[in-house]
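All protein chains but one are shown in place.
Letters A, B and C mark the chains in the order given here, with residues in each chain numbered from 1 onward.
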């Protein structure tokens, strides 16, 4: 069997966090979360729906652009994925700009649905493949969506995990901060400290290594999941799984 | 040419009040207002739209039951028709019940859209073919929709005329009451006083007789209007115009 | 690997609608599941809170007559060309049901609030009406973007169940409703939606762009029952016509308590196997 790659470890780590859910939505341009959702769906034996947004063909909505947000507001979306140009130690997400808002040093596309979905989707999984002090910062320059809210703010949703290319953080809702949950194979806790701009908690005892998917899981990932994801993200599937044609 | 009938006089009287409008909506089971709207549309030379509600085939809406109310709220509906089990001298309309609301003597279907459309449609034409003290009352037992509102209430719409089988009332928005405008041929002002449960103003000078449609108008009513209305209200068209088949 | 629909018999469907449920129903001119209404009467459902979207007709009259209804929240109850709804009228005169009179756009707007997951929605109109005076659950408040501009605030209306009929469904629970999009709004707004369909077709309705645009996704559908002529004696737009003779017979019988009982016995209680027809 060929070696396990980082993408497969991330797919498994995310999928574990989707276990038992009824409806998982994945944003556009998110091949790893998409594959993780498909893996979780495969394990659910038909109990989970997955919708892939921003694609005409791979979503089942029929009431225009508003429906996905209405679905979330109704409580019919259990998990969603968010990224950020910056993410800070209070789980605030910045998708807008770096520097002064009025005349920024860098400007990104914008907040999309984050300013809403982060509040109403119970498990929002933060996902950032560039884990550096530039992206994981002490304080974001612009809050597209805050990580935590005051007690009187309607907030059935919020951050559940933060997954990067180096490690996995859990969210401590009481202390309103991140706790290192596991470090991916080949990475160290010291490196995480060095590459993270915010303070985070450590678990008791030694920090575990992120689990490598077992052979049964790898079989599913490299089989049905790879095949399905290649229809949506052919370039990704070709690079990671060596299947399909690049487009 | 055959004699003019009351329905034709009413159709002409209503159509005059629709002149120059862009969109006239007609509720279900309203053959005379429907025919009047079609006459006005014919005269508009393609400048007026008419929608007939509560019928699957004769309306052009595509966004469910809410659309017609949304259209009115947007200011895209210029005229609508309302009837009432009771109508009073303040132009209040009752479509709900007579007697105590909790245990009424008579109960009618309900207010439908009146509690909204009466506020937002600029020309609401009240239409009641039974002109008696039982229907035109001093004070309605239940206000489905009030005739007039306080100055601070958003009220771009409201009553424009009241048309009965005996006469035509205009609405005096300043004095918030009705003024007799014309009496249909064969009826008298004394009779109107006797058969009307509310006080109303009289015009200066003698009360005119409601105009009889001229031969050109009768030609249109008995031709294209009768033909179109017979598709929607075949029994009405057969009875009044002697065309089509009763169903 | 799409989720398959939860296919139910008509009696299973009726058993999934609990006593006391707030049930949204379409008007007679849309797609009404009379077959489900008959099954509900047979299972002796009690204490329903019916929501007319925006008005009610034969379905409500039968349920009221059979003693299944506590509360009516609707802009009207009408049998259109067949006149006043006899069991409704009798029940209101006897003060046997709790009336929540509304106006059509208030029902649509309050359902849209649930659809959007917002706690309330404002609406123009209504101020000065007795509809508003009797609706203690509605409030008049300020428009925060203007001076001295009162507006009605409607709390979100969330039915426990939307009960609808439709021409076609598929095995994934997708349901095509055409221009009758208030049925889609009902499904979005309600906690659960049960649907009877004329036909469960092969394939996936979402695969045809022309059908998809008017199809309720299976995500919202808790259970689906195939029921040929499930709207009878009403008709369905673009399908079969209403059975006018039967409806007239209903109206004539339902004028009296005894006549209504006779109707129930003949057409509802003694046809428990209608779904299997």
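As a convention for this text, contacts are C-beta pairs under 8 Å (C-beta built on N, C-alpha and C of every residue); 3 or more make two chains touch, one makes a residue touch a chain.
As the structure is a prediction and not an experimental result, all values here were calculated from the model.
Which shown chains does the chain we cannot see touch?
A, B, C
For a quick check of understanding: of A:80, A:118, A:178 or A:198, which residue touches the chain that isn't displayed?
A:118
Which candidate, A:145, A:192 or A:221, sits in contact with the chain we can't see?
Final answer for the missing-chain contact: A:145.
Among C:67, C:122 or C:259, which one touches the chain that has been omitted from the display?
Of all options in C:67, C:122 or C:259, contact with the hidden chain holds for C:122.
Even though one chain is hidden, which residues of chain C still touch it in the full complex?
Residues in contact with the chain left out: 105, 109, 112, 116-124, 139, 141, 143-146, 149, 151, 153, 155, 177-179, 181, 209-214, 237-238.
Against the chain that's been left off, what residues of chain B make contact? List them.
Contact residues on chain B toward the absent chain are 23, 41-42, 46-49, 60-63, 66-67, 69-76, 120, 224.
Name, in rising order, the residues on chain A that touch the hidden chain in the full complex.
Residues touching the hidden chain, for chain A, are 28-29, 54-56, 61-66, 69-70, 73, 95-97, 101-105, 107-120, 142-146, 149-150, 152-154.
The rule is simple: only the chains that are shown with their structure count from here on.
Which chains does chain A share as contact partners with chain B?
C
Centre of all protein Cα atoms: which chain's centre is nearest to it?
Checking distances from each chain centre to the full centroid gives C.
Cα centroid separation between chain A and chain B, in whole Å?
A distance of 60 Å separates the two centres.
From the mean C-alpha coordinate of chain B to that of chain C, what's the distance rounded to whole Å?
About 30 Å, centre to centre.
In chain B, what residues contact two or more other chains?
none
Which residues belonging to chain C are in contact with no fewer than two other chains?
Chain C, residues with two or more chain partners: 184.
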